[in-house]
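Missing here is one protein chain; the remaining ones are kept as they sit in the complex.
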Amino acid sequence: MNLLRIIPSLLLSNKKLVKGTMFKNHKSAGNPITTTLAFENQGADEISIIDIDCYKKKDLEPDYNTLKEIAKFSTTPITFGGGVKNLTIAKKVIRAGAEKIYINRSILKNKEIINDLVKYFGGQAVVVGINLFKENNKYKIYEDIENKINLEKYILQIQEMGIGEIKIMFVDREGKKIGLDLEYCKYLNKIINVSCVFEGGIGSLDHLENAFDEGIKAISLGTMLIFCDYNIVKIKSHLLNRGYNIRL
Amino acid sequence: MKIGIIDYGAGNINSVYNSVYNLGYDPIIIKNQKDLKNIQKIIIPGVGSAFNSIKIFKEKNLFEEIKKIINTNIPILGICLGFQIFSRNLFEGGESNGWNLINAKVVPIDNPAIFNIGWCEVDIDKDLAINIGIKEKTNFYFCHSYFLDNINNQDRKFVLGYTTFKKKIPSLIIKSNFMGVQFHPEKSQSNGNKLLKYFLKWQPQ
Partner (left out) sequence: MKICSSCVIPETSETLIFDKDNKCSVCTQIKEKKVINWKQKEESLDLLIDQYRGKYEYDCIVPFSGGKDSTFTLWYLVTQKKLKPLVVRFDHNFYRKNHELNVQKVVTKLGVDFINYKTNFEIVKKTMMESLIRRGDFCWHCHVGVSALPINIAIEKKVPLIFFGEPSSEYSSYNDYEEMEEMDNERFNKVSNLGINAEDMYEMIKERYPEQQINIRDLKPYMFPNPRELVENKIKSRFLGNYIFWDVRKQVEIIKKELGWQGDNVEGIPQDYDYEKIECMMQGVRDYIKFLKRGFGRTAHLTSIDIRNNRMDRDKALDLCKMYDDKKPKSLDLFLKIINISENEFYNIVQKHIVSPNEIWDKEILKNDKSKIIPSDFDEWIKKF
């Protein structure tokens, strides 16, 4: 049986790490190479890195060079994405050292690329990210400005295509340390039948405990590790103390 | 020591290369037959689909070459898919034949397909665990949806590590000059490093 996972979430911009609140006001989060190694040494189960510059400039390819530098000393699975628009780019990302590909915006208009990636790398290497934003008490996909996409249908469609994992980010909670929206996570867990990672808003050990109690199996942390004194060793010792099936 | 890491296209050779390099060695990348000359240790990494990968192995003329190295004194480490190819036949992406060192077939863990992605506890043979310097129950990182099934009775004694994920999954096999792991030591932090260190110093009897 798989153990519960704690996955630091790193955002890459101009070869440096940043972290913000609700996708804005990014502040320095350190050097990507040393920070990744630090989290790994502290026992992170995986590392998630997204190149956010690719979201600002449409034709930009992901920062393979920084990923290569990170991968030089990494001994932990890395999920890397941001700007993965086709199989060629995906191949370069895997070659540069990632274990899994993260795709999000590229597939909102056209899901075909998922088939290419699954066929070439196997579904276990494909992670689809979905950014959620609560508007008028309803969740929609953050980038879906015209609110055209039916979220539940979208999730069912991508799952049919053989992907290995979905990553849900609660954008309106990012950086706020208020915990995940557990009610909504519960609902999502009913329709998602692949592995799922949740992120957005975790700020305390209680938030983590509550999330795992609801059946969530993997959580991504950003603010809690970067702007607070939470060491992954401490987080995991605490969880182990409380009986959770986590690895130290 | 000349350590070769086989490059067959989809395999994540850089991670394996870096792990070996950071342990103080200078491995080379094996792209074709002639790179195998004078090789003293081989590592076959593994990310990808079985059918495609075996096809590429054959296209690069490496399939037969590696088969010749089995049962010699050149230690081979097979990781994940690189481990599965040492079985009799594989069914991912179509049916193909492996090197048949272990009489087993590689089939999906479950139907409909599920992935074992994440850290799992592996039960390891006591003496081996002591030699490697890890506990009998140690965590490693797995990322696969197929596994070695129906290992025939004679080969079963070579399985020195199992994990449980819906089924009992053979995770560590040592037979003759072959060491195979279903998990990814290059992605298993200090536990993985200890296993790699052990392989790099290993001389099969």
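Order of writing sets the labels: A and B. Residues in every chain begin at 1.
What we mean here is this: a residue touches a chain if its C-beta (ideal position, glycine included) is under 8 Å from a C-beta of that chain, and two chains touch if they have at least 3 such contacts.
It should be emphasised that the depicted structure is a prediction, and the values quoted were computed from it without experimental measurement.
**Q** Can you pull out the displayed chains that the omitted chain is in contact with?
**A** A, B
**Q** Of the residues A:Lys153, A:Lys186 or A:Lys234, I need the one that contacts the missing chain.
**A** Checking the options A:Lys153, A:Lys186 or A:Lys234, the one contacting the hidden chain is A:Lys234.
**Q** Tell me which of A:Glu112, A:Glu152 or A:Asp206 is the one touching the absent chain.
**A** The single option touching the absent chain is A:Asp206.
**Q** For the full complex, which residue in A:Phe39, A:Tyr64, A:Phe80 or A:Phe170 touches the chain that was left out?
**A** Considering the complete complex, A:Phe39 is the one touching the chain left out.
**Q** Counting contacts across the full complex, list the positions on subunit A that touch the omitted chain.
**A** 16-17, 27-31, 33-35, 37-43, 72-73, 204-206, 225-229, 231, 233-234, 237-238, 240-241
**Q** What subunit B residues would touch the chain not displayed?
**A** Within subunit B, the residues that touch the unshown chain are 21-24, 190.
Here, only the chains that are shown with their structure count from here on.
**Q** Starting from the mean Cα coordinates of subunit A and subunit B, work out the distance between those two points in Å.
**A** For subunit A versus subunit B, the centre distance works out to 28 Å.
**Q** Any idea which subunit B residues touch subunit A in the complex?
**A** It comes out as residues 10, 12, 14-15, 18-19, 22, 47-49, 52, 92, 113, 115-121, 139, 141-145, 164-165, 184, 186-190, 192-193.
**Q** In their complex, what parts of subunit A are in touch with subunit B?
**A** Subunit A reaches subunit B through residues 1-3, 5, 40-41, 43, 45, 68, 71-77, 94-97, 99, 119-125, 162, 164-165, 194-195, 218, 247.
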